[in-house]
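With one protein chain removed, the remaining protein chains of the complex are shown where they sit.
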Amino acid sequence: MKALVYNGPGEKSWTEVPKPVILHPTDAIVRVETTTICGTDLHILKGDVPAVQPGRILGHEGVGTVVEVGSAVGTLSTGDRVLISCIKSCGHCANCKTGLYSHCLGDEGASGIGWVFGHLIDGTQAEFVRVPYADNSLYKLPSEVDDSQAVMLSDILPTGFEIGVRYGGVKPGDVVAVVGAGPVGLAAMMTAGLYGAGEVVAIDIDEGRLEKAKEFGATSVVLSSAEDWRERVLSMTDGAGVDVAIEAVGVPETFTMAVGLVRPGGSVANVGVHGRPVDLHLEDLWIRNISISMGLVNTDTTPLLLRLVAQKKLRAERFATHHFDFEHIMDAYETFSNAAQTGALKVLIER
Amino acid sequence: MKALVYNGPGEKSWTEVPKPVILHPTDAIVRVETTTICGTDLHILKGDVPAVQPGRILGHEGVGTVVEVGSAVGTLSTGDRVLISCIKSCGHCANCKTGLYSHCLGDEGASGIGWVFGHLIDGTQAEFVRVPYADNSLYKLPSEVDDSQAVMLSDILPTGFEIGVRYGGVKPGDVVAVVGAGPVGLAAMMTAGLYGAGEVVAIDIDEGRLEKAKEFGATSVVLSSAEDWRERVLSMTDGAGVDVAIEAVGVPETFTMAVGLVRPGGSVANVGVHGRPVDLHLEDLWIRNISISMGLVNTDTTPLLLRLVAQKKLRAERFATHHFDFEHIMDAYETFSNAAQTGALKVLIER
Amino acid sequence: MKALVYNGPGEKSWTEVPKPVILHPTDAIVRVETTTICGTDLHILKGDVPAVQPGRILGHEGVGTVVEVGSAVGTLSTGDRVLISCIKSCGHCANCKTGLYSHCLGDEGASGIGWVFGHLIDGTQAEFVRVPYADNSLYKLPSEVDDSQAVMLSDILPTGFEIGVRYGGVKPGDVVAVVGAGPVGLAAMMTAGLYGAGEVVAIDIDEGRLEKAKEFGATSVVLSSAEDWRERVLSMTDGAGVDVAIEAVGVPETFTMAVGLVRPGGSVANVGVHGRPVDLHLEDLWIRNISISMGLVNTDTTPLLLRLVAQKKLRAERFATHHFDFEHIMDAYETFSNAAQTGALKVLIER
Partner (left out) sequence: MKALVYNGPGEKSWTEVPKPVILHPTDAIVRVETTTICGTDLHILKGDVPAVQPGRILGHEGVGTVVEVGSAVGTLSTGDRVLISCIKSCGHCANCKTGLYSHCLGDEGASGIGWVFGHLIDGTQAEFVRVPYADNSLYKLPSEVDDSQAVMLSDILPTGFEIGVRYGGVKPGDVVAVVGAGPVGLAAMMTAGLYGAGEVVAIDIDEGRLEKAKEFGATSVVLSSAEDWRERVLSMTDGAGVDVAIEAVGVPETFTMAVGLVRPGGSVANVGVHGRPVDLHLEDLWIRNISISMGLVNTDTTPLLLRLVAQKKLRAERFATHHFDFEHIMDAYETFSNAAQTGALKVLIER
């Protein structure tokens, strides 16, 4: 079969590799029909994630059809059309039992991290993929949900919802600021209404993204490169600050913006993947009764989000801006890498 | 009457000042019978809190007797023996209605901070004190609770419990590390059991304080100046880290220690008052699903803690290490300022 | 002034009575501009609420203008346009401090019940009304909210939201059944979306009300007089039952319906005012892991709901089906008492 293989920093190829096989009775093999590229894949390609070894097949998002199941797989059969979650979870370790699937201790070549695809084991940017703990990591898809919707549930929609909206503790009527209107920030905006957010303020330096933000649930937009964003946002809240500030970029400046926007008693939910430390101004913050959360998605909300997509309450298909077939996956990477020019949110790679 | 007056950085005096009078119908005047000194008072005296103006009477902790009430005070009468909470709360602003008393917006010469005594209005290190919003700020004392117990409920016990134990989300069976075994750290240790903490690990650089810690609920102690504290604590938790780490010192090093001790999915509760920023290593932390909380005490748990003291479930009197009369308050400051030598936890100043 | 006075079972009159005066420094006098009638008023008129003595002015809902304030009222001034909450709360008793305003222990002629207007003290169906604890019981109205919207916030919207939606623990994606499509049931339907309800199933015996239900947020309707309601609802949930069942009628049959609809692990929120006991089938239920809640509204969500009305996120005005002036209040009662014929939801009585 063919797959997108990481060959070390800056190097990747769409190349012939062996087809995966069942290694454990809880595994399944899935024929991938749709996959996509995540910002994390670009980080890996830069060499920023040393745990990823050359030879690794990338990708942790996908939709496909089960072609083989291990002897202990109880809920899936050959022929089932499934969503592949970006997180593997054994379902019975101490962390899984408390819903902390992101830190599943199950022993699939990883220790203490639920994100393994395209990282510690081969991933989904391939014609076939081996899925560990298939009963917990795959979700049967109803016919109302098409591939371009479903693939948004592998990672970005649960990430924006769980790590942004839920960790942030969004409540009915809250004013929520989202710093960064990329795919994950937009996912947070799209799902903030599920807890009744009263106002969703999108903040970005790109006018095109802010236009997009309005389609994804933002009720106001702030172009932080052109206006005094803090003044603007505080003025919307009688000077107090927002209830929840969601960081969805991953650099120190945007984290500091988020912290600076939140009211006493509010919360900051960091969703961004960071590469550098940030100054936390505890000399001002200690007295403000705020909390700061962060983390990797657990995907415990995937069944819920899937139902909402089926009910057309979440328009997941809006993230899909570009389509490629598997043979043009290198073009898909090119388009996604130049999102500022191409306007790409999620690029789909389809059979 | 006499009072302890701040005269600018480094300067204080026990001196004659006018007796306070009722300014608002919701005020009460309390004759102070016991007061004490907080680490914050030492900060003020150093000039670290510019909002405190020369001429201000210090102190935000106390027990006394009501001698006069305003026309709108409904629940208190002259002669009532009362606990004075360190936080004033109007009871009807937007923040008070959600229990965020620490950021009461009521307009007693303050804006957006519930801590006003010895800060924005005159405090409790005086023979008499005016208490705003008396119905919400004073608590009638049952006869079973003596002054040396009650005065610990003005600030340190609710602070350790609310900002440490509750903000930290301590649950039954949790392993809780408390960095810093000063009065507020000890208050966190003493109250961690109220949510069923399984292990309480005290960490400090002072052996004497660690000895004390064992009397306040610590089940293990770690002398961080002499041993590899991180190794020690991780070894108690199969390498995973503690469920809750409580910072009770207020310097960057101890905050970083607390963050470094917590397991994936755990929480860090900052109780310390900080004067400098701290490096937050988001490049490591973003993936760890932790939360970090901080804040000023709300004192919403004061009635509960008072009941537990009356039931002898909390031995509040253990904090009182030294006793002085009002005329020797300068000696009390001396003793408290040199806690490392004197072994002072809380020094009581009594009529 | 004139007022609607209860003269004993079956007897009421719109009659001249003395204008109210300030009795406590925390009181305000409000000139009533809009009031309305609640199902509870009809119960009182039948003699079902013996605590209500002849001579009592009825009514617990209203909008008006402050004409006088007591000396301890801090947040309101003469001329302020205000919403009158159906619940009085002192703000400092043990129950108020935990947000249980419905059982405020403050001593305004009542003991242990926050609902006093038109019950234990004179109410709002009058030209003027005395409001105890004005700082906590009145809410200043922004100009965007008109009287016909605001008066729905005195009781029905917070009741449906707090006792139905919040006590029921509605979560994103939940299937919520509301038994009874009267004003309070409709209020629950209208606000279920604030916690992301996926489906809202309205159940009633009146087709007209079910038509209304669709305008208030119901996504399906079940005519329980004509179809096998249980079969219908179970079939919407793969046989499991709904996540939350809200009872909004107040008779044993509808309570039993609600209990019979809920899935294992789900919850039943009783909003109805009941006059008789009900058989609870614990022999079937003990194993089903359900919870059953009930209660009087606390109105702690009034500020939130007011903001959502101002933002046009809640269309409160839809409840107002009929309008009368004060001199025609007896006609208003007639119309409201015959809701099945008149189609009345809420009848407004306006200056």
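By letter and in written order, the chains are A, B and C; residue numbering begins at 1 in each of them.
Note that a residue touches a chain if its C-beta (ideal position, glycine included) is under 8 Å from a C-beta of that chain, and two chains touch if they have at least 3 such contacts.
The model shown is predicted, which means the values in this text are computed figures rather than measured ones.
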item: Chain not shown: contacting residue from C:M1, C:I205 or C:M294; value: C:M294
item: Selected from A:T35, A:S102 or A:N136 as touching the chain missing from the view; value: A:N136
item: Candidate in contact with the missing chain, chosen from C:T36, C:S85, C:S102 or C:T124; value: C:S102
item: Interface with the unshown chain - residue positions in subunit C; value: 95, 98, 100, 102-103, 112-113, 167, 250, 252, 255, 264-265, 270, 272-283, 285-296, 298
item: Residues belonging to subunit A that touch the chain removed from view; value: 24-26, 70-72, 74-75, 90-94, 96-97, 99, 106-107, 135-136, 300, 303
item: Contact footprint on subunit B, counting only the chain that is left out; value: 172-173, 193-196, 198-199, 304, 307-308, 311, 313
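One rule holds in what follows: only the chains that are shown with their structure count from here on.
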item: Rounded Å distance between subunit A and subunit C, as computed from the means of their C-alpha atoms; value: 42
item: Multi-partner residues of subunit C (each touching 2 or more other chains); value: none
